[in-house]
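Excluded from the complex is one protein chain; the other protein chains are retained at their positions.
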Amino acid sequence: MTPTPLGPVAEELAKARAAYRNWGRWGPDDVLGTLNFLDDAIRAHAAGLVRRGRSFSLALEFNEDGPQRGFRGRINPVHYMKDTGSDAAAGTQGFPHGFGGADDHVVMPLQASTQWDGLGHIFDDKRAWNGRPCTIVNGDGDSVTGIEHMRDAFTGRGVLLDVGRAFGDEHGELPDGFAVREEHLRATIEAQGATSGVRRGDLVLVRTGQLGRVRRQGGWGTYAAGDAPGLSFTTLGWLHRTEIAAIASDTWGLEVRPYEFAEPAMSPLHQIAIPNMGLPLGEMWDLEALAADCAADGVHEFLLVAAPLPVTGAVGAPVNPIALK
Amino acid sequence: MTPTPLGPVAEELAKARAAYRNWGRWGPDDVLGTLNFLDDAIRAHAAGLVRRGRSFSLALEFNEDGPQRGFRGRINPVHYMKDTGSDAAAGTQGFPHGFGGADDHVVMPLQASTQWDGLGHIFDDKRAWNGRPCTIVNGDGDSVTGIEHMRDAFTGRGVLLDVGRAFGDEHGELPDGFAVREEHLRATIEAQGATSGVRRGDLVLVRTGQLGRVRRQGGWGTYAAGDAPGLSFTTLGWLHRTEIAAIASDTWGLEVRPYEFAEPAMSPLHQIAIPNMGLPLGEMWDLEALAADCAADGVHEFLLVAAPLPVTGAVGAPVNPIALK
Amino acid sequence: MTPTPLGPVAEELAKARAAYRNWGRWGPDDVLGTLNFLDDAIRAHAAGLVRRGRSFSLALEFNEDGPQRGFRGRINPVHYMKDTGSDAAAGTQGFPHGFGGADDHVVMPLQASTQWDGLGHIFDDKRAWNGRPCTIVNGDGDSVTGIEHMRDAFTGRGVLLDVGRAFGDEHGELPDGFAVREEHLRATIEAQGATSGVRRGDLVLVRTGQLGRVRRQGGWGTYAAGDAPGLSFTTLGWLHRTEIAAIASDTWGLEVRPYEFAEPAMSPLHQIAIPNMGLPLGEMWDLEALAADCAADGVHEFLLVAAPLPVTGAVGAPVNPIALK
Partner (left out) sequence: MTPTPLGPVAEELAKARAAYRNWGRWGPDDVLGTLNFLDDAIRAHAAGLVRRGRSFSLALEFNEDGPQRGFRGRINPVHYMKDTGSDAAAGTQGFPHGFGGADDHVVMPLQASTQWDGLGHIFDDKRAWNGRPCTIVNGDGDSVTGIEHMRDAFTGRGVLLDVGRAFGDEHGELPDGFAVREEHLRATIEAQGATSGVRRGDLVLVRTGQLGRVRRQGGWGTYAAGDAPGLSFTTLGWLHRTEIAAIASDTWGLEVRPYEFAEPAMSPLHQIAIPNMGLPLGEMWDLEALAADCAADGVHEFLLVAAPLPVTGAVGAPVNPIALK
């Protein structure tokens, strides 16, 4: 399990592009990327996995106390009340017959909290998914691959790979900087048993335990844009070969930080996965309760319905994912 | 089918309160209302309804061309790009190794588009759900019954009652002002056949066809806060007696407009359903594709996963509901 | 007064660029454009014009009932209360000793209402003011000529040219489509008398009367982005020759609409004035009360303090201009 050292960033990116690029695989007009691997037969099979009917929400709450600390201008959601019960009590609403109402608004980055990265979120050498020029994403949003095209696609077989429990400390948590490599994923699958086999079209959830640790310790600290356990750049081959539909994790940015390079880099795994492979990535998913349940009953597969809010032209979207076991 | 005339608003509200109020039914601390009717056994059964694995998103797109026209200060969602592919192309982002990115934000009323009304959305005589003072909903949001408490609850058996197809015109659309009464619901169920029986804990979807008509005619017109087909005030008995968990429709406000009273009134069905019964109401759901499918295969039941965005303290929440058949 | 017909747009733009471009006039690092014409001596002189001490606010109110109708994604300002007196009355604020408070937020386009166009608002053939590449204005805002650099510059001698009173109907209002040409400006100055002479460094206010008409008739109609009286493209020579510091008007877009060309065009006067001349333009100024006062006392010059809200990197900014007579 001694990892092969990675070469310079540019070189590794070039090798990964050559090996894992899916451009044209689903035709020139494709807007779904690897979600093409997920079909109705898989969805029907996934529904058949439900035994007890227990529903797990994998979303954080969206509020002003969230993890964001300003990176790339991201704030935490701001919730505004336009009408309140206080107004109703004060008698200022002007409705008849005792009617009173409350209404509210929100301002938020679409990636403020639990979310899917859409295909327009990341570019590689000025190219977006499927080789399109990155200028398809302009002030009007993503004019081609907006998240609205995926509105019904994120329903399928979910598989939890609890690397935190397999390789972490007594809390089942990996330390910051822990690079989850293919051997960790394979060993986790083996340890978890038969229900954890990863197949074409799966929605894979990787638990590092970082969210649980942050919550246990109180305060978000550097959860957003700081060091974190996460996927190694070297897992791109596994992500490509397994033909999974999408992958999500319990960290702010899915991939390990600091990155595994001596030079400065910026989200190198994203740079290959999104624009080159067409693989949607999920971040800040709360996997704690689901993982505890999976550990308890030994079943790590389930129906996952993770439908993003279909904001037209969005390059990412908040989601309240539901795992149904 | 000649309806009994309704009395004065105050009188009808008083009768409905007396007959349908569920306060205390699930204890003094309840935050779920009629979602208590929906349990894991129902969810497991609902998952078993899935045959083909086809996923239907029942959400409108969220964008600036939405239906809102300013009622109660509601605007359509405004989508902001913080970074774009144009910036990446211009070389102003400053990332290394060809990395480029796009990020976006949104400003929107939580009830701008496809949504659930939470239990803090409506008050009756200064009381919120379960008899609480309405001032639990103040400038800080709903401090007791915020939508976040329902984050995993809206998963269950969905049943489509396509009243538009049963009683509408050649397009399967009801005219504005059409009051859907209990006899229409019952006749629709009978016409649709065995899979449409409504049971305790169901998530009921009522299609009027108004959304299809608006879309067919182009432009939103008075879809928001204008006249519409919808549930009659007199269906409250049915809503109570059937012990459904929640109900949603394809109109802006679920209930028929104009209201069925000679006097001015304000959402009288909401005034009973939400604070008195504890029944969550869904609005602006796009049922067109699902309804066409149900009409084609004759199956009107399905797994419905309609998980609201868990904005802390929200009195309503946007949702991308997924029906899985 | 028969105007010379205008040639094709491209040809007229080319002539105007050649004749009126001020690039380099104030050095390569300039961020003020024609505001360079306005110096402290002019400001001191302008203060000396004050006689009665009457203060006129030239701003519209900023609220949800403003003129915007969605052009370029512009909405009207949305005002949010975070705390209210209703909350204080309800006793939910938790402050001691009878203290209560209200707080509020706003969401708005910087050009939603009374505003200055900054130098980064318009580009000509991918060039911004002073010949800079237009990509200085990217997702992070205007990185060079943001409105914050003008925060103290818009103080000087204001001169009102009430073309509406000079050439309009019995209400002193010009019809939509009326192109205000140099001869109208000169004749207005002559008619108004000695205090109206336009000098180097002036802040010129042109009243068309359109705002008064819209207000008189009720409702905003097509005030935003519709037909309007306004400056003719042919006034660019006068704007350049007079060496004024800035100019503002009571219409949505300052220049006449429809444009004076047979071909489709987009704000051709802006295209020369802002990126080529470096001339800030003010729009949606409420000149009605000031104009009535000037007509009454015959004095059309005054101290004008029109300090934009210094939002860093903004390409325009809301302003509450004060004329002091």
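Letters A, B and C name the chains as they come in the text, with residue numbers starting at 1 for each one.
Note that contacts are C-beta pairs under 8 Å (C-beta built on N, C-alpha and C of every residue); 3 or more make two chains touch, one makes a residue touch a chain.
This is a predicted model, so every value here is computed, not measured.
Novice: Among the chains included here, which ones are touched by the excluded chain in the whole complex?
Specialist: The omitted chain makes contact with A, B, C across the full complex.
Novice: Please give every residue of subunit C in contact with the chain that is not shown.
Specialist: Against the missing chain, subunit C presents residues 9-10, 13, 39-48, 50-57, 59-63, 72-74, 77, 79, 81-86, 88-89, 95-111, 120-126, 128, 133-142, 148, 151-153, 155, 263-268, 270-271, 303, 305, 307-316, 318-322, 324.
Novice: With the missing chain put back, which residues of subunit B would touch it? List them for me.
Specialist: Output for subunit B: 78, 80-82, 84-87, 89-90, 92, 105, 107.
Novice: Which subunit A residues touch the hidden chain?
Specialist: These residues touch the chain not displayed: 64, 70, 73, 75, 78, 81-84, 86-87, 90-92, 107, 135, 138-140, 143.
As a working rule, only the chains that are shown with their structure count from here on.
Novice: Rounded to a whole Å, what is the gap between the Cα centroids of subunit A and subunit B?
Specialist: That pair's centroid distance is 27 Å.
Novice: Could you pull out the residues of subunit A that touch at least 2 other chains?
Specialist: 81-82, 84-86, 89, 105, 107
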